[in-house]
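The complex appears here without one of its protein chains, the remainder shown in place.
After this line comes chain A, so read on.
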Amino acid sequence: MTTTTSAGTRKLTIARAMAEATAQEMRNDPRVFVMGEDIGPLGGVFGNTRGLYDEFGPERVRDTPISETAFIGAAVGAASDGMRPIVELMFVDFFGVCMDAIYNLMAKNTYFSGGKVKVPMVLMTSTGGGYSDAGQHSQCLYGTFAHLPGMKVVAPSNAYDAKGLMTAAIHDDNPVVFMYHKSLQGMGWLGTEKGATVPVPEESYTLEIGKAAVVREGHDVTLVSLAAGVHHCLRAAQALEDEGFSAEVVDLRSLVPLDRETLRASVAKTGRLIVVDEDYHSFGVSGEIIASVVEHDHACLKAAPRRVAYPDIPIPFAPTMEQWALPNADKIVDAFHQMMLS
């Protein structure tokens, strides 16, 4: 995953990796432009458009009036007109005010036009909590977006993947929802996860959307997650190693398309599956992952699969309450122990 170029020793946060990928594409392709709230001179409240306004100016890096319906709807229109807009929905929690533009237009225009209209746009949006911002600023909603046909969905766990996926998303002729987790952004106040800040090559590169990565090899259990959850899994895998168990960690990177091959191959090897998801427990990613494995081959499992997911409740503010509810490494280890007992 890390590169050996000299530039590769330079570590970036996901925020800077996203900004760098965007800047490189904007230099190459005049059709690429950015719209959103506070993405101009401020550089985005999560830093992922920093520097773009200075380099490309206000026509291509547009602060918008506060109407997600207007600028996301407008992006669908611009994309249908051959442009390649990138728009930012500041918090995924706010999708409610603009969902029609997203799932009835962005996701369906190509299908209903018989393939005549392409909507090559990127919708970037922040996800995740852990820093006490409560249930209208902390959701993941991975399952919500992945459930709806017509848009690709990616959620990187580190800056290297973020840059490659961002470039791929801009190149992609499909609409891509780029979900970046706030705790991985490298902004101090969000409780930054160090493992997300990794070496990133300066030159442009793409990462294929729809390919998971085995980020740690093991043979006793497969831990599957995405974004911040991957780091919980890596910590849990370390703790399990100290107990003499070897856990494999699969980073999904993309939800749509979902790399079921990598998943199934890993579970075929380990025989045990724990899915870790900061999104709600029911009707979401964790259920889909388990179904994908079990409906393919139920005999590969030595124990019933388990999920460590967010309970089916709105995310509470009080730090103690939020920490009770969030997935973490201890809960993963605990789930593994229960699995081994049963």
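Throughout what follows, a residue touches a chain if its C-beta (ideal position, glycine included) is under 8 Å from a C-beta of that chain, and two chains touch if they have at least 3 such contacts; residues count from 1.
Everything that follows uses one rule, which is that contacts and distances are computed from a predicted model.
Looking at the choices "Cobalt transporter ATP-binding subunit", "L-serine dehydratase", "2-oxoglutarate oxidoreductase subunit KorA" or "2-oxoisovalerate dehydrogenase subunit alpha", the name in the UniProt record of the chain not drawn here is "2-oxoisovalerate dehydrogenase subunit alpha".
Here one chain is not drawn; of A:Glu20, A:Asp63 or A:Glu288, the residue touching it is A:Asp63.
Listed residues A:Gly51, A:Gly135, A:Gly195 or A:Gly210: the one in touch with the omitted chain is A:Gly135.
The missing chain lies against chain A, touching residues 37-38, 40-42, 45, 63-70, 90-91, 93-94, 96-97, 130-137, 189-191, 281-282, 311-314, 316-325, 328, 330-331, 334.
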